[in-house]
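Left out: one protein chain. Kept in place: all the others.
For chain A:
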Amino acid sequence: MAFQLLLNFIIAVVWMFMSSSMTATTFIIGYLIGFLLIFLTRRFFKQRLYTGRLWAALKLTLLFFKELTLSNISVLLLVIRPKLNIQPRIFAMLTELETDWEVTLLSSLITLTPGTIVVHVSDDQRTLYIHAIDAEDAEEAIESIKNTFEKAIREVSRT
């Protein structure tokens, strides 16, 4: 990903030098030509084309905004309930993500969607302990949400 992006930038800069005009327009043209070349030689790279990762990151962002809106509405409905018959609990969730970066991103996404807070990460980074505000019937639903987030993050970090 990073190598392909850097290569694309270098091709664009070389294009600027070749056409000896240092403007943004020339850079963009060179960048597009570089992307075309990288697309043609995509079989020679060990990793997939970097646009796949950018697309996955964009999808993750959109998914996050969607979840944020929906869960805020659900917490609002909890707050204006006349009787507070909720069932808060802390449960453990096994995760298959490995690197620090992925675990941090997943924890931040879980915490930022209201109703669930990550309270602890186990030492081997395999288990997240999550506090849910109302987990009586929602535990499976929450697990499915986590699976969507985790799947989206895995999609981003897939080589």
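We adopt the following convention: a contact is a pair of C-beta atoms (placed from the backbone, for glycine too) under 8 Å apart; a residue touches a chain by one contact, two chains touch by 3 or more; residues count from 1.
Simple rule for what comes next: contacts and distances are computed from a predicted model.
Per the UniProt record, the chain missing from the shown structure is "Na(+)/H(+) antiporter subunit B", taken from the list "Na(+)/H(+) antiporter subunit B", "Energy-coupling factor transporter ATP-binding protein EcfA2", "Alpha-ketoacid dehydrogenase subunit beta" or "Quinol:cytochrome C oxidoreductase". Of the candidate positions A:F3, A:F17, A:W55 or A:W101, contact with the hidden chain is made by A:W101. Shown as candidates are A:N72, A:S122 or A:S144; the residue that touches the absent chain is A:S122. Although one chain is not displayed, chain A still touches it through residues 100-101, 103-104, 107-108, 118, 120-123, 125.
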